[in-house]
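Before any comments, here is the structure.
Every protein chain but one is kept in place in this view of the complex.
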Amino acid sequence: MLRTVLRLSLTGVLLSSLAANAQARELDTAFGEVAVPDTPERIVTLYEGALDASVAAGVTPIGAIATRGGNEVATYMGEHIDTSQLEMVGVAREANIEAILRLQPDLILAAPQLPEEQYRLLSRIAPTVVPNSTGLSKEGWKDESRIFGQALGKDAEINEALEAVEQRAAELNQRLSEAKVGGTAYIVRWMPAGPMVMSSELFSTGVLASAGLTVDDQGLVKEDSAHSDILSLENLSLIDGDWLFLATLNEEGQQALDAAKQSSAFTRLNVVEQDHVVPVNGQVWSSASGPLAAQALLDDIEEALLP
Amino acid sequence: MTLRWLKPAFRKQGAAALVSKHSSIGIAAHDDVPVKPPSGYWRLGERSGSGVSILIERRAVWVNSVLILALVLAGITYLCLGSLTLGPREVISALAGQGDMMTGFMVQELRLPRLIAACLTGGAFALAGILMQTLARNRLATPGIIGIDNGATAFAVASVVGMSVSLAPSAMALTGAVTAAVLTFGLAAGSGTQGYRFIVAGIGVGAVFGAITQLLLARVAIDTANAAYPWTVGSLNARSGGSVQLLGIGLALGFVAALALARSLTVLRFSEATASGLGINTGARRIQILLLSVVLTALAVAVAGPVGMVGLIGPEIARALSTPRHVPVVAATLAGALVMVLADLAGRTLLAPIELPVGIVTAIIGGPWLLWILMRPQRSHA
Partner (left out) sequence: MKVALITRRLEQRTLLALLLTALVAVSVVSLLVGAGTVSPSQALSMLLGSDDSEAYFVVWELRAPRTLIGIAVGMALGVSGALLQAVARNPLAEPGLLGVSAGAAFAVALALVLGASAATLRISVAQLGALVGCLCVLGVARWRGVGNDPIRLVLAGAAFSALLGAMTSMILLFDQRSADEVRFWVIGSLAGRRLEDLWAVLPSMAFCTVLIALIARPLSALALGERMASGLGHHPQLIRAMVVLCVALLVGAATAIAGPIIFVGLVVPFIARAFAGPDIRRTLWFCLPIGPLIILAADIISRVVVSPSELPLGVLTALCGAPVLIAAVRARRLPML
């Protein structure tokens, strides 16, 4: 019975998406023009940035992939929506296409680096929007959010959310410069053998920069790589700036800090002696992107730098 | 190992019957009295005149039919099960292009290509395995164990994580497999290809490539490491259409070549002197067989990564079912495909929604199996 209903409705969706082209909107994506329904209702997000943008635009998807390093979506999402309602359709490494098919979405929002083979299959299930961005960049997430917002038919809402982020960043920037707080900052991930320096061309480093900090990766990070090789402990002085943000893949930034503090090479850094090390939640800082994550980052920065 | 014992071995080759000239074999060829086929064989063809007849081993026909049947049943089960369970009838109608769109999409676009990839990789691994085993006269000498898988993997991972070269993974896997094979055989040259020494040399080569793969993975970002992950454990989820097609062509050609080499294979199981005495150019044959095995391994690794142990289990099953008169090339290929389909089916469904890569399933089944083979009192190797 259920199956019949599912099938009929899916057939309906497929047919209607063909028939309704006239009223559908066209979007420019990485795989060319894609027609999306006017008011999509069953949305599946296969990218943390897409989930963030949807929720920021006021739309709750029915399915999403788990955050990196977890089996659920990132915990900061729980402040905005009831995450238990979200069906998990895979992990960042691979989406489970059968699970997506079972949800019969009418719109799929995917990551910029979606492989073409996956796109071909997904686009048979529902119109699939893949943002047209290449490589890493500080501001690329805004364009991604915008196209996801357009796909959802929520242009105004997403622009409002992005403006709110920019406004808040500018405000924070001013307050920091008034308080004479700032300078250079590094984001590192602490591994047992030493730190990995995150690229300066990332979402999180972009938000840091917008708040007025100078983010640098000392040329340690190769082009198009998110982070450097593990740095030798003898070279920790390379990350001895004014602020150090310490992340793991997970929420346990504090644990990473405790681990790092066991190394004498770390504790003798100026930035550590001044207590300017900020342990942060890696789910937001190294995996997520989008307006809501940006607000969460700005919260963290404000709390740490303007106590 | 007398000639008498060997004779029947010349004349049959599984279901793909070997055509043999009586005169070349020399049993009663010039007799007018109809010759009874050896026990356990059927004869097709002329009783007199041209002197050409075909001998088919009954046991091989049985074994191969049973394996094909099992493969078909496993395949249908494979198409039925998943996050949405379908009935066999729905699957068959979907395959025929009838039925509704959703079932059709699920069966034809999602499950069938993966099933085909499973059959092809399983068949290729097992065929490569039995060729290598026969060549080395050692049932443990599969490409996976002597480091060829690891070589292919290291190179494929290098291409995925983008170490300056941007060749397609298939080509890189082939390069890696050939490199590893050359290293193993070159380094073990003094000790001959027989016996276990050559295998331990292979383990050494494999360990080096394994370390290189680990190094490559440790140096890249987690997302890239994730992308290369299938190549480190063996998974059918991330296969690319192009490399599956390449494998299909390779396996078809390789299969025919293996059948053509079948007679030599049978004889190569015996000592060098016996084989040369029977008119086999052992040197040339060995190189052909080695090349075939390496290419098949590389193409399969390019699709599914180093799925361990299929190259060991497939031939083991085939040998257990077949008579020892010949090298069961066909049965091994079928058994390998069957093992792969079942392993991937288990990996997809047992721990759902988490998908277990097929390489982990086969390693967990195959590891104890390998230990068991090692612990059995030793009989003949091949």
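The letters A and B name the chains in turn, as written, and every chain counts its residues from 1.
Following the convention adopted for this analysis, contacts are C-beta pairs under 8 Å (C-beta built on N, C-alpha and C of every residue); 3 or more make two chains touch, one makes a residue touch a chain.
Worth saying up front: this structure is predicted, and the values here are computed from it rather than measured.
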{"item": "Candidate in contact with the missing chain, chosen from B:66, B:211 or B:287", "value": "B:211"}
{"item": "Selected residue (touches chain absent from view) among A:160, A:229, A:242 or A:299", "value": "A:229"}
{"item": "Sole residue of A:30, A:73 or A:220 that reaches the chain not shown, by the stated touch rule", "value": "A:220"}
{"item": "Touching residues (missing chain, whole complex) on chain A", "value": "68-71, 91, 191-194, 220, 228-235, 237-238, 248-250, 252, 255, 258-259, 262-265, 268"}
{"item": "Missing-chain contacts mapped onto chain B", "value": "140, 145, 187-188, 190-191, 195-197, 199-201, 203-205, 207-208, 210-212, 214-215, 217-218, 222, 225, 232-233, 308-309, 354, 356-357, 359-360, 363-364, 366-368, 370-371, 374-377"}
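Assume only the chains that are shown with their structure count from here on.
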{"item": "Chain A-touching residues of chain B, taken from the complex the two chains share", "value": "82-84, 100-103, 105-106, 109-110, 219-223, 226-227, 229, 237-238, 240-241, 353, 355"}
{"item": "In the complex with chain B, residue positions of chain A that touch it", "value": "3, 6-7, 10-11, 14, 68, 88, 92-94, 96-99, 101-102, 104, 113, 117, 121, 124-125, 225-227, 229, 249"}
